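The complex appears here without one of its protein chains, the remainder shown in place.
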Amino acid sequence: MPGLEDLYREIILDHYRNPRNRGELPVPPAHRTEGFNPLCGDEVVVFLELTDGKVTDVRIAGQGCSISQSSASMMSSAVKGLSIEEVARLTRAFKDMMSIHESSLEGADADSEAESELEEIELGDLEALRGVVKFPVRIKCATLSWNTLSQAIEDTLADS
Amino acid sequence: MPGLEDLYREIILDHYRNPRNRGELPVPPAHRTEGFNPLCGDEVVVFLELTDGKVTDVRIAGQGCSISQSSASMMSSAVKGLSIEEVARLTRAFKDMMSIHESSLEGADADSEAESELEEIELGDLEALRGVVKFPVRIKCATLSWNTLSQAIEDTLADS
Amino acid sequence: MDHPLDGTVVKKDFPLLGDLRPDGSPLVYLDSASSAQKPQSVLDAMDDLYCTSYANVHRGVYRLGVEATDRYEGARRTVARFIGAPHEREVIFTKNVTEAMNLVARTWGAANLGAGDVVVLSDMEHHANIVPWLMLAESVGIELRWIGLTDDYQLDLSNLDQLVDGAKLVSVTAMSNVLGSITDVRTIADAAHSAGALCMVDAAQWVPHLPTDVVAMDCDFLGFTGHKVLGPTGIGVLWARSEILDAMPAFLGGGEMIRDVRKDGWTVNELPWKFEAGTPPIAEAVGLAAGIEYLETLGMDRVRAHEVDLTAYALDTLTARFGDTLTIHGPSDLSARGGVLSLALDEVHPHDISQVLDQHGVCVRAGHHCAKPLMRELGVGATARASLYVYNDRSDVDALADALAATVEFFTL
Partner (left out) sequence: MDHPLDGTVVKKDFPLLGDLRPDGSPLVYLDSASSAQKPQSVLDAMDDLYCTSYANVHRGVYRLGVEATDRYEGARRTVARFIGAPHEREVIFTKNVTEAMNLVARTWGAANLGAGDVVVLSDMEHHANIVPWLMLAESVGIELRWIGLTDDYQLDLSNLDQLVDGAKLVSVTAMSNVLGSITDVRTIADAAHSAGALCMVDAAQWVPHLPTDVVAMDCDFLGFTGHKVLGPTGIGVLWARSEILDAMPAFLGGGEMIRDVRKDGWTVNELPWKFEAGTPPIAEAVGLAAGIEYLETLGMDRVRAHEVDLTAYALDTLTARFGDTLTIHGPSDLSARGGVLSLALDEVHPHDISQVLDQHGVCVRAGHHCAKPLMRELGVGATARASLYVYNDRSDVDALADALAATVEFFTL
């Protein structure tokens, strides 16, 4: 049985207690996108400012458990300054770490590709969330902010 | 286990093979009423002529199993010439023999009353159908024609 | 109510609760508001059906079919008896209580509700008693009114007459699955009837825990769900007065619910089959009846007394050990609540509480409990909900308290 320390690494609890980039941004120029987990009610609100294809600023609001909120905090730190392409790659690498593959039944091939790509990417602090995989219900907590960010980028691009 | 001879008495098979009052009556003056058993598809069509509150003529059409058709045949013989009240009493007595009580949960009292009334009524040939009670699914076959007759009387009275 | 119920003894009848988990840890099941565990007798009743008397119902002349039909219809009689239904034909088997609520919204609702017609709900409804009405609001433009809450988490009935004035239906939960609050159904039904409205009761949390009498409640519709009342999944019940059911249009179309089908039309079967399209949940009905019979043997008065007692113990224990750092969302008055304890710790999110509790073998649910509008009223995103049932005892409450203490410790290191 995986232990609590696999899930609640010290760095996670630190991000939960002292969330980075907490707050709001003026809309516009920023975009505001809400995401939530239909099962538990966790909410992440992403305020995103994209300039010239780069994340120039990001803020996080919402409420939820230590995993969803710390993941959002870590994400905000990780993506600031990245280009949209870099964010997409990081998102993919993060989700691969979370073992989120297409639920398609023919999806076997996609997995191996993903793994090879994963190796090239530095996850840094985000690595601390790897233990979440052992607690499958919590995976959606960890990925909520990333899904909301992807949506935020899509929305922003669609608007411009 | 009840045997087939409980169900298929000779007199029943006789009515099945040689149905009495088989056919139709001109409508009007007769009334035509259809009844059917939703579960097995048996059909009984009753042609009824009521004059001065009496069954002056009755004919039976339709198709179905030996029980539904012989019961219809016996019924037609039994009710010819009876007054509406007499038909109602006979119907009640027949259904009591078939153990059809209100499905109401408070229905316990009604049963004992019914039994005392039952004793007073002569069922004649209809007695042959008593064995049907041991085959509960067939009860609806036996009562189909009686229900259709009741409906036919109601329809006729409503029209006049 | 001769002698009190002993949860420790009852527990032995429930195979899942009897033993340690495969990994050797104990199991403290405190999520019965979500779904109840099953006594062996329920599993045996279903297995026995499948092993000795199984066939499709209502369609066979042969004995096996007759036996299966007798058991299925016998289950309907058991349900009717258990809820005090005047007629067994008023008992409709559905797949869960959610389908029962939707059935009413789609059939009675479609026939009786139009633009501007008012349906009154309460702030503590489960989504099953909200979304069907929101759907009608979208499709035909009905309007919803909401009975609010008092400071002690009860329905605020102070302006009830005003709220139900001009309404067509008042539909409320008999017990909140989040707060444990018990509704004064009779008062609401009376007010509804005075206003010319009908009254529907979501009794999903009531029927498992208190004696049910639909006549005394004087409601018009009542629904509950099998899996919370010791029965299997896959079955629910809608009860309604037969005059109302007779006047309602049919719901789903198919076998069993028809009298005749032609290429150009069809006619409907009589009650209760009118509302049971297709092969019904045969084994599930038999299992539900076995669950009900188990509860009848315990006695619903004793079930209630046991839960009041255990809830008092839980409230005392938790308050004594955690004081103000633990919020318990729900009425303080024991006579106005069931054994549902929605917990919130100052420092730890409910999701994390549930996670740590699980590590101690204690199962509680964290989340919005399918009552998001209520969560918004309470101003929280989620609670950690511990709920009690017949097989729980004081040792379960103690285990909950110990695990909560460990949780606080873990997160405040």
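All chains are identified by letter, namely A, B and C, in their written order; residue positions are counted from 1 within each chain.
We take it that contacts are C-beta pairs under 8 Å (C-beta built on N, C-alpha and C of every residue); 3 or more make two chains touch, one makes a residue touch a chain.
The structure presented is a predicted model; accordingly, all values stated were derived computationally and were not measured.
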**Study point:** Touching the absent chain when the full complex is considered, from C:R241, C:H306 or C:H351
**Key:** C:H351
Point to revise | Among C:T52, C:N159 or C:T319, residue touching the chain not depicted | key: C:T52
Point to revise | Hidden partner interface residues of subunit B, rising order | key: 1, 3-4, 7-8, 13, 39-43, 63-69, 135, 138, 141
Practice item. Can you list, in ascending order, the subunit C residues touching the missing chain? Key: 15-16, 22, 27, 29, 31, 34-35, 37-38, 43, 46-47, 50-52, 54-56, 59-65, 95-99, 101-102, 105, 126-128, 130-132, 134-135, 138, 144, 146, 225, 227, 232-236, 250, 252-258, 260-266, 277-284, 351, 354-355, 357-358, 362-367, 370, 372-373, 376
**Study point:** subunit A residues touching the omitted chain (full complex)
**Key:** 36, 38-40, 103-106, 135-138
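Just so we're on the same page, only the chains that are shown with their structure count from here on.
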Check your understanding: Highest contact-pair count belongs to which two chains?
Key -> A-C
Check your understanding: From the C-alpha centre of subunit A to that of subunit B, how far is it in Å?
Key -> 75
Practice item. Measure off the straight-line distance from the CA centroid of subunit B to the CA centroid of subunit C, and report it in whole Å. Key: 44
Revision key, fill the gap. Where subunit B touches two or more other chains at once, the residues are none
Exercise for review: Any chance you could list the residues of subunit C touching two or more other chains?
Suggested key: none
